[in-house]
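My questions will all concern the structure given below.
Only a single protein chain was left out; the remaining protein chains are all shown in position.
Note that the chains are named A, B and C in the order they appear, and that numbering of residues resets to 1 at the start of each chain.
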Amino acid sequence: MQLAFIGLGRMGSGMARNLLRAGHGVTVYNRTREKTKALEADGAAVADSPAAACRQAEAAITMLSDDDAVAEVVFGESGVARALGRNAAHISSSTISTRMARLLATRHAEAGQGYLSAPVFGRPEAAEQKKLVVIAAGPEDLVARFRPLFEAVGRETVVAGREPWQANAVKLCGNFMIAAMLESFGEAYAALRKARIDPHVFGHAMDALFASPVYANYGRIVAEERFEPAGFQLKLGLKDMRLALENARECAAPMPLASLLHDHFLAALANGQGEMDWSSIARVAARNAGL
Amino acid sequence: MQLAFIGLGRMGSGMARNLLRAGHGVTVYNRTREKTKALEADGAAVADSPAAACRQAEAAITMLSDDDAVAEVVFGESGVARALGRNAAHISSSTISTRMARLLATRHAEAGQGYLSAPVFGRPEAAEQKKLVVIAAGPEDLVARFRPLFEAVGRETVVAGREPWQANAVKLCGNFMIAAMLESFGEAYAALRKARIDPHVFGHAMDALFASPVYANYGRIVAEERFEPAGFQLKLGLKDMRLALENARECAAPMPLASLLHDHFLAALANGQGEMDWSSIARVAARNAGL
Amino acid sequence: MQLAFIGLGRMGSGMARNLLRAGHGVTVYNRTREKTKALEADGAAVADSPAAACRQAEAAITMLSDDDAVAEVVFGESGVARALGRNAAHISSSTISTRMARLLATRHAEAGQGYLSAPVFGRPEAAEQKKLVVIAAGPEDLVARFRPLFEAVGRETVVAGREPWQANAVKLCGNFMIAAMLESFGEAYAALRKARIDPHVFGHAMDALFASPVYANYGRIVAEERFEPAGFQLKLGLKDMRLALENARECAAPMPLASLLHDHFLAALANGQGEMDWSSIARVAARNAGL
Partner (left out) sequence: MQLAFIGLGRMGSGMARNLLRAGHGVTVYNRTREKTKALEADGAAVADSPAAACRQAEAAITMLSDDDAVAEVVFGESGVARALGRNAAHISSSTISTRMARLLATRHAEAGQGYLSAPVFGRPEAAEQKKLVVIAAGPEDLVARFRPLFEAVGRETVVAGREPWQANAVKLCGNFMIAAMLESFGEAYAALRKARIDPHVFGHAMDALFASPVYANYGRIVAEERFEPAGFQLKLGLKDMRLALENARECAAPMPLASLLHDHFLAALANGQGEMDWSSIARVAARNAGL
């Protein structure tokens, strides 16, 4: 397929590369042009605007940091919405709000364009290695038509429902699950450090108990307090908890643990940790324990 | 070795059986004698009191429900403390408070007896199949001497420190980690159900994300709301959160997530769920969402 | 002064009446015309649109339910912004977000109009009886110029700062303080009812302790579970906690108690209490106690 790919951060670059590897034609756009070079060397065409990238595309995939960035790229002057053909579709892989996903679905439908939400789980290494988990949602025919794209970037595709925003709800709840794990590690390590127990002992026990690579990875990071460089910035984790809570409010489903996580991410931000890895939420528990 | 094994609930029975299989001589005691029969058939001797079970034993292993049960079995009229030899040791595998572990260490030392804490992770099936994770703590020579026992009941032994109570702190924090996961599942499922998303879709996504058998198991239980029969009773989960919080208070390390879990287990108990599986904490989130 | 008054709910009607009593000329507007009749009988002129009400006015006072209502009345087709004179000012007494207050300040300044935030504390009876507490903020000269209006509707005027949104921050934090009191009553009463203690005994003790009419009033309401008719609807309380949390996020100041209140209001809403008095947040604690 002819594709537009917009947003070449660490996640987007890996995904675009895997789409090229799968044989698709990819035209990329990124606000800072610098980042397009590596993809160009791999065979991508480079466009000067989102609109220019979309003109011949069957699908435009966006991988951006937040609602505002998506709004600008899609609805802006030379945005996706103006250039995308009537039979083409916009696939948003960004972690955006369910409200924005509903807005995108409505607006693209009004313009005769398709829309799918397809956010992904996985850190940048997973994007590079085609090991993402893709959560897709939208009309069944569209999901079927673009499934090969999901398979080109991930190891598994989960279909969340027929309304695009449902995929975003699943993605936000998934990030909430990981953040809950980070907080539980943070509180446990703070208590255990004050009990003079080697944090690696606990990490080891949790490895044996959960047998999960996610626990193994983050357990080690928190035990060693190795919060820089960030794999996923704390301020983005804060944004995701905000979006999860907004979705929960719209659904009238209270999520007190998500509120706790939100408040601890905010405390971390207020104490200068916004650019650190989101696992540094553990420092809030440590600070409250006088460590 | 000659061993006494006291407390033949679902966990204790599996452990005692594996000690027999490993070739140790085991004398068992249980308050309700009924439960000793299966073990007797497997080759165990049966005693009439904790003291009687301990008389010839090199080690007395206790696997009981809480602090009070341990206090009665150890310090009671015909209790362990009165009968255990001076070179022998008491190994407590029960999930007890760190305070009780310190009391046991002190009292046994005064009587010239050894003491180890060796709580375990794993559900009854794991106990039966020798797949427990044993968290052991106490004087190094004692841990080394009794390590073969831990290896006879579990697939892995983690040494938490030289003070017995440290193993209990690790165990309580581990149960806190699992309970945190249960709560996060509960809140996510409540929000997703109100968003009309099939819970199995989310369970599937979390499987792909965490790749953990614990998430797979509990994710399914919560998705299907299959809370009976209980694998681990909610009222015991409440007790463990209470003990985790007591330990945290003694260490001056606040655990707000543990407080949240405690309060939700208590809400569940107040609404008649004390005998259900502890994963039914998910009902609190569901009820608060009007489900 | 010649005034426009827009929004004749229970609060607004009382305020408009007191402005008339103080000798000001008042032109009123309300979406449902029905509600203007009583004011007309008291001497107010009635306009067909916000714009029509504003044309001759030195100040336009708005008392509306939320940000959206204010946006429509101010920025809409026949809105305040189009009709208000260059030397005149908009005074918003609604409980709106700090963000909306900043937007209003900017837009009115661009149009050469003045803007003040002047939200009020007090229930409808207090509005009727000129017993409101007015929190005013904005440029000092404007506050001084319109102070007689605040004195006409309230028993006390507190100046929060020179930027209008600061008054809204104070108002939202004040509602947070009241909601915190409601939740504390709710939790205490739930525990005490389960301890078979007469709720009026506790209400009496809290009267003696706090000596506050607010505690006396709400203590009685919660003790008697007299949540209907609503003095202040729970769904509005939920909105205010949301706005307080948004302001807190913008200031990077975590408010975990506000999060708890938000989640309990949301649980109440999900359980059908949106139109009841906000003191019915107490039912969440009661339900969690199995009452």
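The definition used in the following text is that contacts are C-beta pairs under 8 Å (C-beta built on N, C-alpha and C of every residue); 3 or more make two chains touch, one makes a residue touch a chain.
Treat the numbers as computed from the prediction; the structure is a model and nothing was measured.
For the chain missing from the display, the contacting residue among B:1, B:46 or B:269 is B:269, taking the whole complex into account. Only one residue in the set C:20, C:64 or C:255 touches the chain that does not appear here, and it is C:255. Residue in contact with the omitted chain (choice from C:22, C:71, C:173 or C:236): C:173. If you put the hidden chain back, the residue from C:39, C:100, C:223 or C:285 that touches it is C:285. Take chain B: the residues that touch the chain left off the picture are 242, 248-249, 252-256, 259-260, 262-264, 266-267, 269-270.
With the whole complex as reference, residues 256, 263, 266-267, 270-272, 284, 287-290 of chain A touch the missing chain. Touching residues on chain C toward the chain that is not drawn are 98, 121, 133, 135, 155-156, 158-161, 166, 169-170, 173-174, 176-178, 180-181, 183-185, 187-188, 190-198, 201-202, 204-206, 208-215, 244, 247-248, 251-258, 260, 285, 288-290.
The rule we apply is simple: only the chains that are shown with their structure count from here on.
Of all residue numbers that take part in the contact between chain B and chain C, over half occur on both sides, making this a same-residue interface.
Of all chains displayed, A has the C-alpha centre closest to the centre of the whole protein C-alpha set. Each chain gets one centre point, the mean of its Cα atoms, and the points for chain A and chain B are 37 Å apart.
Residues of chain C in contact with at least two other chains: 256, 263, 266-267, 270.
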